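Provided herewith is a single structure, encoded as structure tokens, for subsequent inquiry.
For this depiction, one protein chain was excluded, whereas all remaining protein chains were kept in their positions.
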Amino acid sequence: MIHFLKQFRALRSHTGLTSAPGVIAGRLLVLILGLILLSPVIFILWGAATGSHGESWPHVKEYLLTPALKTTAILLIGVALVSLLFSLPAAWCLSNYQFWGRRLFSILLILPLAVPPYIAAYITTEARESAIPWLVEIRTNHGIDTYLKAELYHRYAWLIAIMASVLYPYIFLATRSVFAHRSRQLGQAAQLLGAGRWRRFRTIHVPLVRPAAIAGLFLVCMEVLSDYGAAKHFGFNTVTVVIFRTWFGLDELETARFLSGTILAGVLVILILERLQRGRARFGEAHSSIDNLQHTGQSGTLLCWIVCSLPIALGFAYPLVTLIQWQTEHQQNFVLSEYRSEIIRTTLLTLSVALICILISLFFLAFARFTKRRLDQTLAQAISSAGYAAPSTVMAVGVLGVASLSRTFSSENESLQSLLVSGSLIWLLFALTSRYLAVSGQVISAGFQTIPTPLEQSARILGRKPWMVFLTIHLPLLRAPLIGATILVSVDISKELPLTLLLRPFDFETLGTSTYSLVNQGHLFASATPALILIGLCAIGLIIVEFLNRKK
Amino acid sequence: MILARTTLIFFLLISLLKAAEVRLYSERHYTADKTILAEFTKKTGIEVKIVKAGANELLARMKAEKDAPQADLYLSVDAASLERASNAGVLQKIESPDLSSRLPKGFGPKDDAWLPITMRARVIVYAKDRVKEAEAPKTYADLANPQWRGRLLIRSSTSHYNQSLLASIIASDGKGKALTWAQGVKNNLARPPQGGDRDQVRGVALGQGDLAVTNSYYLGILENSDDEKDRKARESVGVIFPNQDGRGTHVNISGAGIIKGTKNKKEALALLGFLTSPEIQAKYQKLTSEFGVIKDLEREPLQKAWGEFKPDYQSLHELADHQKEAVKLFDLVGWP
Partner (left out) sequence: MSHHLTLHNISHRYTRRGLPVLDDLSLTLDPFEILSLVGPSGCGKSTLLKLIAGLERPTSGSIRLDNEYLTGPRRFLPPEKRNIGLVSQAGDLFPHMTVEKNIAYGLHKWRRASRKDRIIELLETIELSTLAKRYPSELSGGEAQRVALARALAPRPKILLLDEPFSNLDDGLRNRLRDFTFDLLRKSKTSALFVSHHQDDAHVVGDRTISLQKGRITKQA
């Protein structure tokens, strides 16, 4: 008894700002929420490890799995390399040199994020067709096998290039602040210690930017893994396409689930490895502001322009121009009202999920903030990361599994049953929240870090309870990150395709699903209308977030 | 008391005012459908509510709603989907001698589970400048001929049309021959399958392939298109209706089934009657270039230009049974 009291008291003083019962209750709540949010992931992993592999697994394993893995690997590596190529030089130029148009470029370089990968894939259709005469010539002169190879490389090249051009901003955003602050600061220190350009690059800049680049690369790879529309349009059987096919073509949910589990396990392993490799070196934040940047001469400015324009041209200008061309040349008029219900649905869907994500993130992070324990921080991060690690299709499979499980458990309660019907919006909201919680978590966590701890300490001393402190001190200061998180979650969700396709309620079309089905039915040019609306809305959101960040 | 009575009368009036309606779950999504359904409402006063989705989604939906159906008619673009729906027990018999009498003998499902509305043939097109009519393939089996290596364009095996085609081959020739056929076709592909039927024809026009497999009505759409590229593509290809000497050209049927437990059966039947009336059947042929299904229907000039052809009605009944097998065969030969 005394021992317990001693522990209790120790716990109380250690946690500083909150009472021990509050901490325990809070942790319990975090765990429960976490379990609910991660239930799809757990379901899949558990099913893959213990359950049956489904009747069709041998068939899938023998005929579909290896080619799918190979295709996916080629795409992942290709897109990773090309997006590094697009993002790093541009981030470097922007952070180290002062040239005319620099501020404009820093906004434009983010805009390709407004273009969903599958739309980027669709717009290349006509451009790729123009290569056909050249391919046919290869066939006549060099034979069919060479032709087939050339055709394959041609398609791979296009898909990799176009996907990299709309995904590179993830790396760009992650690395540009490192280049601008830390990297420059330490580069100067290295200079004074006698290190020349190449040595600085090798020993300072590359190691410093590596963690940020890897974090950005992870996001890029997750997008490639989650993609369904782009790969399918190009005729590539990636792992995600195979999961779809097993699910619908063969009607074998169990095999689809097993496949999903394998993929998920792979991603989680990579995620853990990535965290481990960061090791003991913590890189911390820069403290100084950017010094005046070096001005470039004429040739330098030209080089910077080329480096910065190329990604924007391919990833934003080209899609935009193509879509506008389709809209004006092949459609009668821009009938915005025709897509009114899609616009409303897309907006409501994204905002609802964003709201839920923000509430959950705020709770997790505020709690971690007040207990000041690493454990809570790590828990919060682990929960969001695990959700994000599930590619969209995998998450859908998991959620449906949880849905059917919940129905069998609630078979007595009729009203609960009707609520949990698989077509209802609840499951889509749930799946999207579980998947994109990481986005809001990241933004809000960064926001919390800008609030100095003395602030809440003074508030506490003045007699306010923790959650009042949160409401009156933290929340107002988090206004910008909250808006940013809302917009970023919304943008990510509106670009998302497979999850929405699979889990949406009946007769529920978003701008994304409309674009997809129009192309699927052969109305390529008609898809320009919802696509343009979608890209327009996302671009506006991204620009707002960029300005919010600038104000800081 | 007076209040209660007034409310009651009020509600009665409302229910009378509520127009008759028929609710559709439809896979069809053509502009022509909008026009025709609008005409139906104008003529009969019955409102049409339509929800569009893919076959899988609709089937899953109907299964989930078995006890309380939310729609009256299920419209599909593929006979196999209708058969699957029927096998799942979500459709009821049409039971209309009038409607059945409009169709040619032996046409349509054996158990009266659904009604055909339009028909399309799966045809072979060939580039007129690169393939002489004499050497063009005359049967589906010819497509597997090694002479066509690297010259054939066909869409993905995820397409229901291709799955049904292979299913019909399994039904008539058996699994072994079907496998060999699929392997041969896959070896002849000029490119891994991309895009829809229309893209295959365009691919032939652009020269990437010399042969393509497509649905007959796409040819009509291309011919009537506003886009000159489309019209040129149509001009540059010739059309073959395969297997005329054998079992006939594979056709896919677009049809409708009445959903079990619906409360608007009368209205549903009225719509079915409307869609299979001579005027509307002729209209379908004109607007979408699909073939009408009723007896003694004159073809559109555009369709007449393709020539008379013999459709394969036999294997229609077995399509649903072999669909899953077909998908597995596609995987086996590596036809994505």
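Read from first to last, the chains carry the letters A and B; within each, the first residue is number 1.
Keep in mind that, in the parts below, a contact is a pair of C-beta atoms (placed from the backbone, for glycine too) under 8 Å apart; a residue touches a chain by one contact, two chains touch by 3 or more.
Bear in mind the structure is a predicted one, so any value in this text is a computation, not a measurement.
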Among displayed chains, the one left out touches A
From A:A20, A:L69, A:A190 or A:L303, the answer for touching the chain not displayed is A:A190
Would you mind spotting which of A:V79, A:L208, A:I444 or A:L511 touches the chain that isn't drawn? A:L208
List every residue of chain A that touches the chain not included in the displayed model. 185-186, 188-196, 199, 203-204, 207-208, 280-284, 287-288, 291-292
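FYI, only the chains that are shown with their structure count from here on.
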Chain A and chain B: spacing of chain centres that average the CA atoms, whole Å: 39
Can you list the chain B residues touching chain A in their complex? 29, 51-53, 56-57, 61, 64, 149-150, 156, 158, 163, 191-199, 202-203, 206-208, 227, 324, 327-328, 331-332, 334, 336
Along chain A, where are the residues that touch chain B in the complex? 56, 59-60, 63-64, 67, 125, 129, 132-133, 135-136, 139, 144, 147-148, 151-152, 155, 233-237, 241, 245, 248-251, 330, 421-423, 506-507, 520-522
